[in-house]
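Omission of a single protein chain aside, the complex is shown with its protein chains in their original locations.
Order as written gives the chain letters A, B, C, D and E; numbering starts at 1 within each chain.
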Amino acid sequence: MTKEYDLLTLGEVMLRLSPPGNERLVRSQILENRVGGAELNVAGGASLLGLKTGIITKLPENDLGKYARNTIRFSRVSDRYLVYDNSPEARIGIYYFEYGAHPRKPGVVYDRKYSSVNRIDIDDFPNEMFSSTRCFLTTGITLALGGRVRETTIEMMKRFKEQGVLVAFDVNFRGNLWTGFQAKECIESILPMVDIFFCSEDTARLTFLKEGTVENIMKSFTEEYPISVVSTTQRIVHSPKVHSFGSCTYNKKEDQFYTELPYENIDVIDRVGSGDAYIAGFLYGYLTCAGDCQKAVEYGNAAAAVKHSIPGDMAVSDLEEVNKIIKDHQTTGRRPEMER
Amino acid sequence: MTKEYDLLTLGEVMLRLSPPGNERLVRSQILENRVGGAELNVAGGASLLGLKTGIITKLPENDLGKYARNTIRFSRVSDRYLVYDNSPEARIGIYYFEYGAHPRKPGVVYDRKYSSVNRIDIDDFPNEMFSSTRCFLTTGITLALGGRVRETTIEMMKRFKEQGVLVAFDVNFRGNLWTGFQAKECIESILPMVDIFFCSEDTARLTFLKEGTVENIMKSFTEEYPISVVSTTQRIVHSPKVHSFGSCTYNKKEDQFYTELPYENIDVIDRVGSGDAYIAGFLYGYLTCAGDCQKAVEYGNAAAAVKHSIPGDMAVSDLEEVNKIIKDHQTTGRRPEMER
Amino acid sequence: MTKEYDLLTLGEVMLRLSPPGNERLVRSQILENRVGGAELNVAGGASLLGLKTGIITKLPENDLGKYARNTIRFSRVSDRYLVYDNSPEARIGIYYFEYGAHPRKPGVVYDRKYSSVNRIDIDDFPNEMFSSTRCFLTTGITLALGGRVRETTIEMMKRFKEQGVLVAFDVNFRGNLWTGFQAKECIESILPMVDIFFCSEDTARLTFLKEGTVENIMKSFTEEYPISVVSTTQRIVHSPKVHSFGSCTYNKKEDQFYTELPYENIDVIDRVGSGDAYIAGFLYGYLTCAGDCQKAVEYGNAAAAVKHSIPGDMAVSDLEEVNKIIKDHQTTGRRPEMER
Amino acid sequence: MTKEYDLLTLGEVMLRLSPPGNERLVRSQILENRVGGAELNVAGGASLLGLKTGIITKLPENDLGKYARNTIRFSRVSDRYLVYDNSPEARIGIYYFEYGAHPRKPGVVYDRKYSSVNRIDIDDFPNEMFSSTRCFLTTGITLALGGRVRETTIEMMKRFKEQGVLVAFDVNFRGNLWTGFQAKECIESILPMVDIFFCSEDTARLTFLKEGTVENIMKSFTEEYPISVVSTTQRIVHSPKVHSFGSCTYNKKEDQFYTELPYENIDVIDRVGSGDAYIAGFLYGYLTCAGDCQKAVEYGNAAAAVKHSIPGDMAVSDLEEVNKIIKDHQTTGRRPEMER
Amino acid sequence: MTKEYDLLTLGEVMLRLSPPGNERLVRSQILENRVGGAELNVAGGASLLGLKTGIITKLPENDLGKYARNTIRFSRVSDRYLVYDNSPEARIGIYYFEYGAHPRKPGVVYDRKYSSVNRIDIDDFPNEMFSSTRCFLTTGITLALGGRVRETTIEMMKRFKEQGVLVAFDVNFRGNLWTGFQAKECIESILPMVDIFFCSEDTARLTFLKEGTVENIMKSFTEEYPISVVSTTQRIVHSPKVHSFGSCTYNKKEDQFYTELPYENIDVIDRVGSGDAYIAGFLYGYLTCAGDCQKAVEYGNAAAAVKHSIPGDMAVSDLEEVNKIIKDHQTTGRRPEMER
Partner (left out) sequence: MTKEYDLLTLGEVMLRLSPPGNERLVRSQILENRVGGAELNVAGGASLLGLKTGIITKLPENDLGKYARNTIRFSRVSDRYLVYDNSPEARIGIYYFEYGAHPRKPGVVYDRKYSSVNRIDIDDFPNEMFSSTRCFLTTGITLALGGRVRETTIEMMKRFKEQGVLVAFDVNFRGNLWTGFQAKECIESILPMVDIFFCSEDTARLTFLKEGTVENIMKSFTEEYPISVVSTTQRIVHSPKVHSFGSCTYNKKEDQFYTELPYENIDVIDRVGSGDAYIAGFLYGYLTCAGDCQKAVEYGNAAAAVKHSIPGDMAVSDLEEVNKIIKDHQTTGRRPEMER
């Protein structure tokens, strides 16, 4: 039986305002206005690859909320579970972003307090939502937000789980939203509901206080919780403009690790959202290839690698493009530099 | 004895984000980033004409606060009484602005709740500030803000008054910040401290429930309160792109009205801040011409008229330009269309 | 019983490339890339007002086709009946547009020959499409295109009609696509299927060779064909930058004419698509107000008037904005110039 | 016998740097870089209409000089008589331009002192230049420049005259380059060589101290000097954004005045260069229609009127466009607002 | 005896529309409008170096054709043999271009079918054209186009050859225009007329099915056909943003190979047209240095290397710049990073 959605994600949708090129926030008279948010980025990336996806969120009922809604639709993400806030407090969260150039790192200024998502409520959504999808994803960012967000998130996760929906969770630790201790405590309370768990090696060590090899750490999560799959991305930062990117995934049932050669010397146009693109690609591969973790890793890595070459939070690569990237990555020998 | 400042103003400094040209907020991927706020606009306009001015406000200690500070200095306004907010809540208020074109009016979306100015405190400022200026101005917008703003504003007004500083006040009624009834009650409580009072005819009627001719209304304020000068601007909106602008001023001591022929068929590039430019010009004329209300009206009208031709909140006209505008306005007969 | 769509429209979707501002095509190094087409403009305008709409068309399966598709979705128009052309001939039609300024008229250069829509085929679409909507609209432009377009259009119109769908048709005469004689002959062959007929007075006279008052002309169409409603727009061009706009509608069953005072002195930012916006507003009013032609005229006029103030082919006004425009238009006396 | 050129003009070619839109010079971080100069504007305008034209000038042998040269060629003006300055002093003249909006006039800041044209020398040019053209034009601006420009100009005029070339001269009085008295004295010394004389009514009165009707003034020039044709433009400035434009021409031999209804309510996008476009159109009409002054006036007026709608100094209208403008101007009754 | 032209090239002139910076075609609302085409690129590059060049092509007689013509003139290429198409089918070919960033390659979408060049005819051109130049160049792209292009091309080549003009030919294989087999068959039929032959090693192997060392391959062409000079470029693609570039040339008469150290680690701003720049530099060196292939290689390599640093298809380097590049390339030891 086909469900209406392959993937629903829950999270805040923000404006991302950034100076063009290498201009600085303290000086720029122009700001590029994009829309982003980790969970929307996942839904958008997966949708362009071919999954039917939607975003669960609350936006202000004003021109900025409408701008975000239009952009969500532009990316082929359904706005059916987008609810509107018409309280006098209604506002859209903002993050200001500035590109880096060695030795200066990229810069972020958040202004997301009191945004409309804080007033999201389980009763804003119809019951059928919880059975309308194959997979549900949210991240640690959502859990770290204030207002009613955390309680609504946990309640939603329960209801999706009850309906047999696959639950995916990305830790996505943000030091400016909560401490490692707070994150650990909260996330451990929801891990019993999680099927697919995304967590970087650094976060595993620093936040969850894990020790040992990365493989042992990954395994340990599946031993402590009923998690089926754990996936870790590995990034090497040569400079703000050049990264390498790879990942490793552990499948508990098969007791097997999946990986491939990393993408080397990626030209970093915009690094934001590449982790989300990884998850988008991973879930695309996992959901369309019957849980084949090797496919998931390949799609995840390729989607993440190519996202670095695209400005803005959101991926714009469709399946044709990602397949080309994968093929090129797996080809050795002379390849044409451009097809024409 | 010369004071360090001719004019200090108190109010919120905001980012003004607007789509370029006639683009719409629901669609624009580019936002022009300007800085504005009624009281800053007055200080900036007056400073370019030649007054020594400063802004009293609180801004977040982040890149956006620094952008605002730099822009304040660009306009020759002193940042000495600009204090910084480094609380975790620190944020700069924003207003989104969209130009109109008949039959569509200009549009405004405010996002100024919880901004850093809400945490402004009388103790943030040194005592010598209150005796460092000839004139102090604030507006009804500032009184309508939340947090500690109103109480700090009233306390400041008292202290300036105690130091013999001329107190100017512009009603600047904003229906989205408070009701007419709230405005009336609050403003009436501070009118006993006000020397120069700016109030539009509409506001006088609708908010202060005045009746009769505009001249009678103006007089009545000076009868009920120890106000020396009342000034009213008069705007005719032919379309969002064409206005006419004039004003009338009553001097109580001289018991006399001052006015001149209005500026007709102004090309409205950006109407925001033209009322503030009027006050800037008025105070420039009043303070530099020994209280000559005719000069005040002429500078006020000219500064306001030319502001309409300039994009953004803040005026950029210096004395040379405003004098040319006045001269042209008072000249009849053939004038060159361009000097070269 | 609710249908999935309120309105499906059939027509070509093109790129519209234009120099920014007042720059000229013979010189501009920058082109603004928008998407347009009369029938898409109607669907987009109606969708933003609240109808459920979709576009029926064929686009190349390349990056430009995807750009058009994304933009279609941005405007809340369904892409379910958008089919793709992956033949080696696949291309998107283009029209180059240049703004006018008196005494220079706006300029258009078409490059739409051989575009993918020419290969549109009735078999590209599922049978259920024909019963999924309350209303179907196409225009004379579509009939004038080459390839298989005309035959597919007439066949679709038949099938929609058979399913009891309301058929709307806008003459939209384009002298660069066919002669008046060709247009008359072809359109007369489909008028027996049309319920709502949009035709300008000029076209009625010059193309259909009608004579007499505009009222008589309108009536005559309903006498010769089984048309229920005829609607005519009336535009006065004061200059490329200032127009007035009104309309008149005849309802055959009620034997009554509907009109209202025209919108005067509209600021023309972009005139293209204002006729389409009229139809969008008209159909919105007609379909949601149980065939009330007065409402249809008011929504049509307001949607058209405000479209002139918006750059690009496509309207961006939602119901809230159009309602404000109507209210302002019907209010007399003093109105605020801006709400804040 | 066909000459290689129809028209050679002599004058300075400058960069024209202006803030985009309505931005101000005291604030703009972006400057649009165009190329202009009265005499180049005439050559460019006439060339696009169909004359074979060239510019006689001296430019620095650096990237800015090359930019100007490329732009000259872009406008179909020959660069054969463009000579280069590789002295250490070599520089291109600049004028900064700012658009006006009522009540603010357009603004100009000149920075043309010591530019390369000051080192122009008669020996920079081959002898055959003086017999290679049907018509030679220069203006009072060129005579008012410093360095060797005036002496070179007068010498060139002599040599062209000796070769039987038609000599055209536009007074183009610039108060920032010389006084009226200086202009009168210098220009009167070259009028004996002039065949076609362009002079505005104001300049005739203020600079040449003429009195009486405009017709009498025009005649008087032909009585005092061996001038064949005198032409005067008439501009009415409704606002910086709306002008009307007409002209009157006197042909001495025929003892007849030529004029037509002025172009009313022109949308002024950029007024600079419209006088030069008039001369371009006039000379086009005069040279291609065997000295028919009515044609000259019509082409002159139309070319000038349409130039107002085009940003930058230089016209971009070709014969097809100007013919359309003329036809529209002479047509009464209903005309389509746009052809498509 | 001096000829009017040093080089005439024959080929299609297209618009090149590309999103600015790293933006994607599926999303960009802005397209940069440049003009390009392999043969125009060669003519433009060679002209800036000092050759007298012209382009032979057919363009639509509309605003886009005029834009292309103006740009051709901007690059100092003669438009004398540019003919216009005023058929109803007239259109300019387009290619959409998107920059790459590793691991994403640059992307190209062609829309050149049915463009005006397809209607080019030998009778469009005067007989004297064939004797007016020292060298004629076309490429495999032109031969691969449809309509009358191939037959016209072959006929022109014959006539130039008959007039003793040096015939240069670049294979420039494009897989989207024809198959390798078609290319081989067609090109082999014209090789008997070719004097200077440009062919990449890959194309030699894959299309012409050559085997052995690159030197042997080059020689073999001169053995099979009356070719005097064969030149091969060698590109190493480190990433879409970093290439190395060198070349090798064989002179049959001297039986000698010419090469030099390649340019390493070129910053690739825009790779398109660098091969054409090579040919422009090569022919400049060859024609001005009496067939000295070493000079040809040095100018070719330098022109190609520096072209990578310039956005758009067309080179903008003049002889002074290319000479500096060559000097720097041949200098060892410490060099200043910038001259000022």
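Throughout what follows, contacts are C-beta pairs under 8 Å (C-beta built on N, C-alpha and C of every residue); 3 or more make two chains touch, one makes a residue touch a chain.
Just so you know, these numbers come straight off a predicted model, no measurement behind them.
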One chain isn't displayed here. Which of the visible ones does it touch? A, B, D, E
Contact residue for the chain not shown (choose from A:176, A:216 or A:330): A:176
Hidden partner chain, touching residue among E:128, E:223 or E:337: E:337
Sole contact to the chain not displayed, among A:3, A:27 or A:210: A:27
Mind pulling the chain B residues that touch the left-out chain? 66, 70-71, 73-76, 318
Missing-chain contacts mapped onto chain D: 17, 24-34, 62-64, 66-67, 70, 89, 91-92, 94, 96, 98, 107, 109, 111, 113-114
For chain E, the residues touching the chain missing from this view: 21, 74, 263, 265-267, 269-270, 302, 305-306, 308-311, 316, 321, 324-325, 328-329, 334, 337-340
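By our rule, only the chains that are shown with their structure count from here on.
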Pair joined by the larger number of C-beta contacts - D-E, A-E: A-E
Cα centre of chain B to Cα centre of chain E, whole Å, reads 62
Note: chain B sits from chain A at a C-alpha centroid distance in Å of 45
Please set out, as single numbers or ranges, the residues of chain E touching at least two other chains. 24, 26-27, 29, 66, 70, 107
Which label fits the chain touch graph of this model best, line, ring, star, complete or other? other
Give every touching pair of chains, nothing left out. A-B, A-C, A-E, B-C, B-D, C-D, C-E, D-E
